[in-house]
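Removed: one protein chain of the complex. Kept in place: all other protein chains.
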Amino acid sequence: MESLWAIVAGVLFACGFYMLMRRNLIKIYFGLALIGNAGNLMIITSGGLTRAIAPVIPEGATSIAGTYADPLPQALILTAIVIGFGIQAFTLVLLWRSKAVTSKGDVDDLRTTDITEKDHH
Amino acid sequence: MRPSVILKIGARYMQPLLLLASIFLMSRGHNDPGGGFVGGLVASTGFALLAFADSVEAAKKALRFDSRSFIPLGLTLALGSGIIAFFFGKPFMTGYWLPFTIPIFKYFGVPALFDLGVYFAVLGVTLTIIFNAATQEE
Partner (left out) sequence: MKIPLIILPLLIPLATALLGVALRRHAAAQRIVSGIGSLAGLAAASALLYTVATQGIQVMQAGDWPAPFGITLASDLLSAILAFMTAFTGCIVVLYSFGSINEDKTLFGYYPFTHFLLFGVTGAFLTGDIFNLYVWFEVLLTASFILLTLGGSLKQIDGGLKYVVLNLISSLFFLTATGILYATIGTLNMADIATQVALGKHKTIMLTISLMYIIAFGTKAALFPFFFWLPASYHTAPVAVTTIFSALLSKVGIYVLLRIFTLIFVENTAFIDGLLLILAGATMIVGVLGAVAQTDVRRLLAFHIVSQIGYMAMGLGLHSALAIAGTIYFIIHIMCAKSALFLVGGVMRRITGTFDLNKMGNLARTRPALAVAFFVPAMALAGIPPLSGFWGKFQLVLAGLELKSYAIVVVALCVSALTLFSMVKIWNKAFWKPMPPDSEAAMAAMPPMTGTELVCMGAPIVILGLCTVLMGIFCQPVVEFLMRASEQLLNPAEYIRVVLGGGHI
């Protein structure tokens, strides 16, 4: 099971990096989103995929009976998803603004930072 | 594009239901699946639905307060929940609970207060983003 998901994560990483190399800004954004998901999938896979109960001690008991899932990878990807959600939303708004002012959305249009005031005239 | 009448009417009834569901999700986060983050997201879906089905103005009206003011409110609650421990001489974020149970939350204490803060912060952030994006599109 782990090896299957490891391959899936690998494919997602590969797709993400391919998208990052594209010229279109929206495609670059999708590349970032894909790599983020690939990373999360990798964390949950590397934490070990076991058929086990939730790591919550039932009411009245003092310990969990049987095997329980490692809660830490879940906490990690939850945090990573929350952060990714916020930052990707910001990136999307930024792309939007960029498209609104440059009207295209091609990486070649992002050159204004490299042009000095002299070249403008 | 004019939103469909069915969606518009449906959203008006869905929004309070989603808000209720979100409170339910948030309150059970202590021991069961749920919590402030998912609760906040569900609550914001209600308002987002209203924004898409009707108009951003209608959603803002239903929210009553500026979506941005929920962010500091939520963060202040979360910060406050962490500070409580200082009064007991313990490190930041140490858990303390009320000695009696209360309705909705059952056990109310530092984690629940923190969750409440997360709920408001997520609601504020999500709606601010959605409202901004929706007004930029027009």
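All chains are identified by letter, namely A and B, in their written order; residue positions are counted from 1 within each chain.
The working rule: contacts are C-beta pairs under 8 Å (C-beta built on N, C-alpha and C of every residue); 3 or more make two chains touch, one makes a residue touch a chain.
Quantities reported herein were computed from a predicted structural model and do not represent experimental measurements.
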Touch partners of the unshown chain, restricted to the chains that are shown, please.
A, B
Touching the hidden chain in the complete assembly: which of B:P3, B:P16, B:P33 or B:G95 does that?
B:G95
Per the definition of touch given earlier, which of B:A11, B:L25, B:A48 or B:I71 contacts the omitted chain?
B:I71
Touch rule applied to chain B and the missing chain gives residues 68-69, 71-72, 75-76, 79, 83, 85-87, 89-95
Contact with the hidden chain only, please: which chain A residues?
20, 25, 28, 32, 35-36, 38-39, 42-43, 46-47, 72-73, 76, 79-80, 83, 86-87, 90-91, 94-95, 97-98, 101-102, 110-114, 116-118
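In the analysis below, only the chains that are shown with their structure count from here on.
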Footprint of chain B on chain A - complex, ascending:
56, 59, 78, 82, 86, 89-90, 92-93, 96-97, 100
How about chain B: which of its residues touch chain A in the complex?
31, 37, 125, 129, 132-133, 136
